[in-house]
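Note that one protein chain is taken out, while the other chains of the complex remain in position.
Note that the chains take the letters A and B in the order they are written out, and that residue 1 is the start of every chain.
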Amino acid sequence: MDTEPFREDEGIEAQPPEARSEPQSRPVGIFLIGFLGVCVPSLALTALGIIHFGSRSVRQPVEFNHRKHVTELGISCDTCHSSYQTQTFSGLPKAEDCAACHAEAQGSSDKERALVEKLKRGGTLEWKRLFAQPPHVFYSHRRHVVAGKIACATCHGGIADTTSPPRQVRKLAMQDCIGCHLKSKVSVACTTCHR
Amino acid sequence: MARWGMVIDLDRCTACQACVVACQVENNIPPASARTAERGRAIAWIRLVPFGKGEGGEHPSLRLIPVPCMHCEHPPCTKVCPVHATQVGDDGLVGQVYARCIGCRYCTTACPYTVRQFNWDRPAFPEPMEAGLSPDVSVRPRGVVEKCSFCHHRLQNAKDAARAAGRPIREGDYLPACVESCPPGAMAFGDFDDPRSTVSRLAESHRAFKLLEELGTHPKVIYLSKGEWGGES
Partner (left out) sequence: MKIERRRFVGLMLGATSGAAVGLSAGHLLSKTFATADSPYDPPGGIEEFRLSVCSLCPGGCGVRVRCIAGRPVKVDGNPRHPVSGGRLCPKGQASLQSLYHPDRIPGPMRRKGERGSLASFEKKTWEEAFVEIGGRLRSIREQGKPESAVLLRAGAMSLGSRAGSRFLSAFGSPNDVRLDRGDEAASIALRLTQGVKSAPVYDLPSTDYVLSLGSGFLEASGSPVASARAFGEFRQVRTGRRGKFVQVESRLSLTGAAADEWIAVHPGTEGIFALGIASVLVNEDLYDRDFIAEHAAGFESGPTPGSKPGLGLRALLERDFGLERVAAETGVSVNVILRVARELHAARASLVVGPRRGPLLPGSLFDHLAAQALNALVGNIDGEGGLLVAEETPIPAWPELSAKGPGAEGRKHSRLDGAGQNGGKLVDSDPEDLAGAILSKKPYPVEFLILHDADPLHSSAAPARFAKAIEGVPFTVSISAFPSDSALHADWILPEAHFLERWDLHTTPPGLSFPLASVSKPVLEHPLVDARSSAEIFLELAKRVGGEVASAFPASDPPSLIRHDMDGIFAAQRGAVMGTAFDEAWVRMMEGAGWWAPGYRTAEELWKGALEFGGWWDPFYDHEEWARVLRTPSGKFEFKADLLDGIAKERAQKLTAENGNATELSLVLFEPLSVAGGFGAELPFLPALLDPGHEERWESWAEIHPETAKIHGLRDKGWVRISSAGGSIVVRVVVTWRVVPEAVAIPAGLGKRGGGRWARDMGANPFKLLGAARDPLSGLPDFQGTRVRLEKAQGPETGPGAMAAWHGSDSGLSGLELQNTRNFRS
């Protein structure tokens, strides 16, 4: 398990989907006169665009401690994220996955006891995704993990070393993808990721 | 590198249009309305073009030709795009990058097969239809051009599956949604660079022809149509 230390300030973002604002209708593309006249302010705005404006905090159904499970107990990622080697989507644990170990309390923490109670009541776990791409970007876990042999931490940073659900682990931008694609000599054609 | 292409046997085609709907579902094309249809703004990446023969003569006939994007080897559309939103990708497929497209529609005009379509309207999936959307393809916003991708996402998935199984991609691993659905099996899909592939074999048939070949577009969709009865392929 690659447990690269958690770096907060990468200057790039991976933002929970619910923090994105509602889509807006926008003008049909216009190719236009006055290009130069507006060029400068626009570029300024573009620069602003990479600044992160902060996101609402993420409340997960359980205050999950990755460090406890991964680093201390040595549980592998695919125990809970079951399909990152076989599918596009990595998978998030369902209540019964947690119940496999937590049908009875393993430790003495109040939070765990709350979880055990919840599972006994047949409650479900609605995890919020920390990593999501914009709607026009497509990413496959299997492609990167199985074919590309990329370690989880390459993109997910130090999530394995967090002790409670982070607001934001690290930000990702297209530059990160392209950089890695160029380095690994894989396709950087637009349709590889955009469709 | 493979040269993916399609062969459509018009003698087997029953014009049922399963291909049209299979494509629409697979690629998140929003349902049209009577009004959009009337205005010719309904979107279909593959459609049937009627081709009448011998009208008023003794042996009139009607052929309905399914026309997807031809994924030309020399596509006229990519050359006119001012923002490189449409390009020939690594797999020889003519791709469309919606996020780049500015909606100038030069490409729709340049395409001699008229298979490129403009999103005049905001896509709308009345509740709860949104739940049926595929996560493999983006829903195109208003103001961009879209077209058949030969279900490029299926190619990527097929490659991943083959790689995970530690073998090269094989015939049949990758089929666009239209080909998979075709009830009479009139559509074949595969690699034209592989001389043993079904499509390569079919392309050698004397029944084979291409649409508007004389334009030098080198389409990668090949049609088969009959000679006389008792003909072969």
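Keep in mind that, in the parts below, contacts are C-beta pairs under 8 Å (C-beta built on N, C-alpha and C of every residue); 3 or more make two chains touch, one makes a residue touch a chain.
Quick caveat, the model's predicted, so the values are computed rather than measured.
Note that of B:16, B:80 or B:162, the residue touching the chain absent from this view is B:16. Only one residue from B:122, B:167 or B:218 touches the chain missing from this view: B:122.
Within the entire complex, the positions of chain A that touch the omitted partner chain are 13, 17, 20-24, 26-27, 29-32, 34-35, 37-39, 41-42, 45-46, 48-50, 52-53, 82-83, 87-89, 91, 134-136, 173-174.
Within chain B, the residues in touch with the undisplayed chain are 9, 11-18, 20-22, 24-26, 28, 31-35, 37-42, 44, 47-52, 55-56, 59-65, 67, 83, 98-103, 108-109, 112-114, 120, 122-123, 125-135, 138-141, 143-144, 177, 180-186, 209-214, 225-226, 229-233.
One rule holds for everything that comes next: only the chains that are shown with their structure count from here on.
Spacing of chain A relative to chain B, judged by their CA centroids, is 34 angstrom. Of all the residues in chain B, the ones that touch chain A in their complex are 82, 84, 87, 89-90, 93, 95-104, 122, 135-139, 141-144, 149, 152-153, 156-157, 159-160, 163-164. For chain A in complex with chain B, the residues that touch the partner chain are 23, 25-31, 85-86, 88-89, 135-136, 138, 140, 142-143, 146-147, 187, 189-192, 194-195.
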